[in-house]
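Structure first, commentary second.
Missing here is one protein chain; the remaining ones are kept as they sit in the complex.
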Amino acid sequence: MQWNSVGEFFVMGGYAFYVWGSFGACLLLMVAEPLLVRHRLSEVRKSLFRERIADELDLQQKS
Amino acid sequence: MNALLATVRRDLLLALRRKSEVLTAVFFFVIVTSLFPLGIGPEPVLLKKIAPGILWVAALLATLLGLPRLFAADHVDGTLEQMALSSSPLGLLVAGKILAHWLLCGLPLVLLAPVLGLQFDLDASALGILTLALLLGTPLLSLIGAIGAALTLGVRGGGVLLALLVLPLYIPALIFGAGAVEAHIAGLGAGGHLSLLAAMLALAVFFAPWATTAALRIALE
Partner (left out) sequence: MRQSIIQWFRFASPQSFYPLAGRMIPWFWAAAAVFGIAGLWLSFFVAPTDAQQGEGYRIIFVHVPASWMSMFIYLVMAFWAGLGLALNTRVSGMMAQALAPTGALMAALSLWTGALWGKPMWGAWWVWDARLTSELILFFLYLGFMALQAAIDDPRRADKAGAILALVGVINIPIIYFSVKWWNTLHQGSTINMNKAPSMAQTMLWGMLLMALCFWMYSIAVALMRVRAIILERERHTEWVKHAVE
């Protein structure tokens, strides 16, 4: 362990901007992408669900 | 082989009836190369250094300009479907169309390049290498471009999409084509670059018509 304090860890020997810029971008995009995909999946599910409800209502009215 | 030659003749005849389309690409090439000295300044040393790159990028873009028309007209009037159904193999007919495209869009660039090279203060031997490199390179551009043209056939936003698909694939041709002239000017000899360009051309002659045919069949389904 080469860090003496929390502050030193965040300063990264003067390379804070570059190191945290890289890791931060990775974290940001790798959190954002699954959220976007999940949103897409739930949107499809919702619209499919609405379609099914509509179909069932149609059937009830006919009978 | 007869089918191939017949396709070439047909496409050339059609192009002669509509000369403006072919001339547009050639004029584009001339104008773009002439714009660079106006934008950069008339220093002969600098112009000589950037000449191969400019001429090659301009040739790339001029080739790109003619590509959307390669199959579009035949697709619209149904000729392409007849070709796919005809007894001669589609690959051969496609090769003929690519050859005709090169004769119309590539060869004029090769013939014009030495004249345009004079604007950039290139000497006679460098002009020779430039012409030779373009002679090997422009058919390669037509062959690779045909794949992109077939893939984007009848697709919305086809022209811009075609540029996006094809330009990254043109990079090796650009590097070795422009590199040949630069290496010659630097006194390193252009042999290596030219043979690599020829090797890529041989590879493309073999694969590109095949891939183009496959892409056309998908577009026609």
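Order of writing sets the labels: A and B. Residues in every chain begin at 1.
The rule we apply is simple: contacts are C-beta pairs under 8 Å (C-beta built on N, C-alpha and C of every residue); 3 or more make two chains touch, one makes a residue touch a chain.
Predicted, not measured: the structure shown is a model, and the values here were computed from it.
Student: Tell me the shown chains the invisible chain touches, ordered by label.
Tutor: Contacts of the omitted chain with visible chains: A, B.
Student: Per the definition of touch given earlier, which of B:37, B:66, B:96 or B:179 contacts the omitted chain?
Tutor: Of all options in B:37, B:66, B:96 or B:179, contact with the hidden chain holds for B:179.
Student: From the list B:47, B:93 or B:200, which touches the chain that is not on show?
Tutor: B:200
Student: Identify the residues of subunit A touching the omitted chain, counting contacts across the whole complex.
Tutor: 1-3, 9, 12-15, 17-19, 21-23, 25-26, 29-30, 33-34, 37-38, 40-41, 44-45, 47-49, 51-52, 55
Student: For subunit B, enumerate the residues touching the unshown chain of the complex.
Tutor: Missing-chain contacts on subunit B: residues 147, 151-152, 155-158, 161, 164-165, 167-169, 171-172, 175-176, 179, 182-183, 188, 196, 200, 207, 211, 214-215, 218-219, 221.
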